[in-house]
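Removed: one protein chain of the complex. Kept in place: all other protein chains.
Labels A, B and C are assigned to the chains in the order they are written; within every chain, residues are numbered from 1.
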Amino acid sequence: MSFILNTGRTIRQGSYVERKNTPAYREEASTLYMHEVDMLDREIESGDHVRVESTQGAVVMRVLPAAWLSRGEVFVCLGPYANHLVGAETHCTGMPDFKDTPVNITPTDAPLVSVADLMEQCGGVRYEG
Amino acid sequence: MAELLIRNAFVIDPLSGIRGEIKDIAIRDGKIVEDTGANAEVIDAQGCLTLPGGIDSHSHVCGTKVNFGRYMSPEDMRAGRTSRKGVMHVTSGYSVPTTFGNSYRYSTMGYTTVLEGAMAPLEARHTHEEFTATPHQDMLANTLFDGNWSVMEAVRDKDVKRAAAVVAWTLAAVKGFAIKLTNPGGTEAWGFGKDVHSIHDTVPHFGVTPAEIIDTMIRANEILNLPHSVHLHCNNLGVPGNYQTTLETIERVPDLHARRQTLYLTHAQFHSYGGSTWKDISSKSEDIARMVNARPQVAIDMGQVMFGRTTTMTADGPMEFKLYMLHQNKWSNHDVELETGSGIIPVFYSRKSLVNCVMWAIGLELALLTRDPWQCMLSTDNPNGAPFIKYPEIIALLMSRRFRDRESELLEPRTGHYVPLFAIDRELDWYEIAVMTRAAQAKALGITSIGKGHLSPGAEADIAIYPLKPQEIDPSAEYKQVMAGFGKTRYTIKRGRVVSRDGEVVVEGANSTIWTKARIPPELDLSSDPEFVKKFEQYYTVRMSNYPVQDVYLPRGVCIGTEASL
Amino acid sequence: MRVILETKPRKKPKIPIEAEAIIPQNFLLKNDIRVYEGNKERTLDEIFYVTTEGPAVSADQVEIVLSGETGVIKRVGEYMNAGRIVIEGDIGMHCGNFMSAGEIIIRGNADAWLGREMRGGVIRCEGNADHYCGAGYRGEKRGMRGGTIEVLGNAGDFTAEYLSGGEVRIMGDCGDLPGVEMRGGTLIIGGDCHRPCGNMTGGTCMVFGTARALLPTFVNAGSEEREFCGQRVEMNVFRGDVANRGKGTLFVRKK
Partner (left out) sequence: MKVEDVVCPFCGCLCDDLVVEVEGTRVVSVENGCTLANEKFLGDNRLTSPIRRAGGAWQQVSYEEAIEETAAILLDADRPLLYGWSGTHGEAQSIGVHLGELLGALIDNTSTVCHGPSIMAIQEVGHPGCTLGQVKNRADVVVYWGTNPIDAHPRHMSRYTTFADGFFLTDAFLERKVIVVDVRKSESANIADEFVKIEPGGDYAVLAALRAIVRGKRSLIPSFVSGVSREQLFRVADTLLGAKFGAIFFGLGLTMSRGRYKNVRNAIELTAELNRHTKWTISPMRGHWNVYGSNEVFTWISGYPYAVDFARGIAFYNPGETTSVDVLRRGECDACLVVASDPGAHFPRACAEHLARIPTVQIDPHVNATTHLARLQIPVAVTGIDAEGTAYRMDGVPIRTRKLFTGRYPSDTDVLMKIYDRVKEEKGHG
């Protein structure tokens, strides 16, 4: 695995947290921040889609550059997209590895999926009332 | 009309002057009455000891720091667990049980009224929430004023009326019962990691001394005509040689009240140490008791230490830090803006520790050397000296010299050199125990007039019937039976209803919260005082309108209203 | 006496069984043994096919053999004070809690908290042990106090947390923070580990593989030879954890 996925709060994620089925939430929660040099290395442009894969699963995200990250680290706000990658092992502390999940990142043309899509992948049934 | 008749009770009701006689007690609608009708439910007490419900006038059972004691101690929680069963909720905890755990255990011991010893006004809502989850006891809250900025400013300005106004506004706002001062001035100093070391030390920035705070608050209390006196946790708690501070404090107390004390000194044991270090700590109980005997205007509670594990918790933040440095175990601290502090650490009182043995002896000595039992109440400062479930053992120790002698053999062998306990012959009798566990508390708290602590017609029908027949047993010899008997009532009756029987809790319960409201002239009402309001909004982190405890938190509140002498 | 307990098929096989009653002394007394499946109480034969062979006059003559889907059975051997338990496969959490004597053999893997707060006796796990092997309970100051736990495979994180007596021997690797808060006893790690002995105040830990991310708060106190599996190994000696006024000893194999 070539990157370490860190997750955390962002103010936009917090703003849309009670509207998880809106495009605004989807956009924020599926944004992956990456160091610009890492982006250059992989020939990823700002706004490109990437397939992010961990041992747990894979999900499509949109890349934005971030000067505040170190190389090798990527950041996604907490939410269902990041959690598609994070394992449920807690080291018997109750807490998953939200701050250090190894992931591979490859460019893709695939579209972003919605929260409902993700939940359907988990076995749910979408509600669009 | 619910009626209950208790027959053949061996009644001791000190406030009514009944020192032990076989009587019937009639109850209707939760109150004691002259007699009942023919259809009353009957309990045959069979000559068993029957007392007004027990009252604990100083215990830590509800509120922020108590709950933090639970929160930080899963090991204590697992040390005492019971299942949900019948009407009983799940309980956890040994030294800091859950609210239902406290309530059931007190109930089983015949206690029906408990005063929470320390409530920070800013966090009062929390205390009240836990009160409603302590269903078998009527609850009262001592309200902390020891580091209250507005009080200290009034003290500095020598404005006792202003101090009274702060107290009146605060008690009414937070539904508190009485003034509590914990290490007055010391908790503010602790805001910057300091403490005060005598009653004449100056509190940093505020330029007042503990002595001035105590003097002013005593007078403010009496101006407001509050039922209870100022309730003081003296400065220098737990410090070798602190008896001097305690004596100095008591000496200052004027006699301002006809029916009760002017100052209540809590957990006196922790304030009666001689010596200068932990190595030469000794008992100064004789000096303290002599002073108390000479000053009827003062009442104390024991603050008895019993051996074993417990958790200490107090608003006295700096003291807990000192204790932490000795024990090096866990330490929690919680300073409350503009008001007070608090600290919590677990401790183990060991018979192998000379210091702990001396502490154990001092509490008993204070009870035995204070001549008038109305001046010395039985307490452990639960859970600081020990969990309150040790009360029966303390009663047995006070009633039996033989028991004390037997215990002495188990103590650290040098103990006898540092304490006078083993030269004291006095053995307390049933009447004195009744005084020290309910009647004196009711009098000291000033709640006899709302029907607490006695069994005369009109009183609340809070009654404890113990499986002890005073006419048949000799407590001096049969102390084990005394201990067992006080540990588990035959019946505990709360407001006319049996709430526990032979240790089994039989109803869910619903308690009252007793609070005080002093009426003061409008010009002294701080809610419309621009200076007070401005400072409040500037320095507190909650808005003034969000500070008072709403009525919804006291579903069965009992307000004692007073008229201030202003 | 030999008691053979083989699990029966269950409708909800992932709901853990709590079986602190499965200890030799209980079978000797022929108590009505109950176990719990979630919030439901079950008799032993609702969960197991039970076979009993031969007599016993004392608990140390009782051997219990567990087989089948045993990986979700918790608290087997809790407060065990004599006799022997053999688990043919995996075992659930808290196997051997508070055990004071006797022997537990686990042929498969052990879930977390193997030998929690153990006082004495022997636990031998032939597979891997999960996190908190030989550790304590939340908030308590002491973990395992006596006896021996031997794990032939690997162990997880927080192995021997708060160890205060006895010996924990992990032949394979450990995860993060083995021996954290350790205050007594001996922890032996045959393989690699990460950040050993954080905040230790006493006891001895020996790492015969690689100790990664060694904490900066240990003082190097020279080197010594130690024996492991019949081999003499040159070890660096550290004292610490200095962050905590610690007086523990940490041996780490020299490269």
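Here is the rule we use: contacts are C-beta pairs under 8 Å (C-beta built on N, C-alpha and C of every residue); 3 or more make two chains touch, one makes a residue touch a chain.
Every value quoted in this text rests on a predicted model; they were computed, and no experiment measured them.
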item: Chains in view touching the one left out; value: A, B, C
item: Which of B:60, B:105 or B:126 contacts the chain that the document leaves out; value: B:126
item: Interface with the unshown chain - residue positions in subunit C; value: 12, 14-16, 18, 36-40, 93, 112-113, 131-132, 137-139, 176-177, 180-181, 195, 198-199, 213, 215-217, 219, 241-245
item: Positions on subunit A where the hidden chain makes contact; value: 4, 6, 8-11, 14-22, 56-57, 67-70, 73, 75, 78-80, 83-100, 115-116, 118-120, 122-127, 129
item: Residues of subunit B (touch criterion as defined above) contacting the omitted chain; value: 62, 64, 67-68, 70-74, 77-78, 81-87, 89-93, 97-101, 122-123, 125-126, 129-130, 133, 149, 190-193, 205, 321, 324-325, 330-338, 344-345, 538-543, 545-546, 550
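What we mean here is this: only the chains that are shown with their structure count from here on.
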item: Arrangement of touching chains [line / ring / star / complete / other]; value: line
item: Far-end chain from subunit B, centres as C-alpha averages; value: A
item: Mean-CA-position distance for subunit C and subunit A (Å); value: 38
item: Whole-Å gap between the CA centroids of subunit A and subunit B; value: 56
item: Rounded Å distance between subunit B and subunit C, as computed from the means of their C-alpha atoms; value: 46
item: Overlap residues in subunit B, where contacts from two or more other chains coincide; value: none
item: Touching two or more other chains - residues of subunit A; value: none
item: In the complex with subunit C, residue positions of subunit A that touch it; value: 91-92
item: Footprint of subunit A on subunit C - complex, ascending; value: 112-113, 130-132, 156-158, 175-176
item: Contacting residues of subunit B [partner subunit C, same complex]; value: 72-76, 78, 329
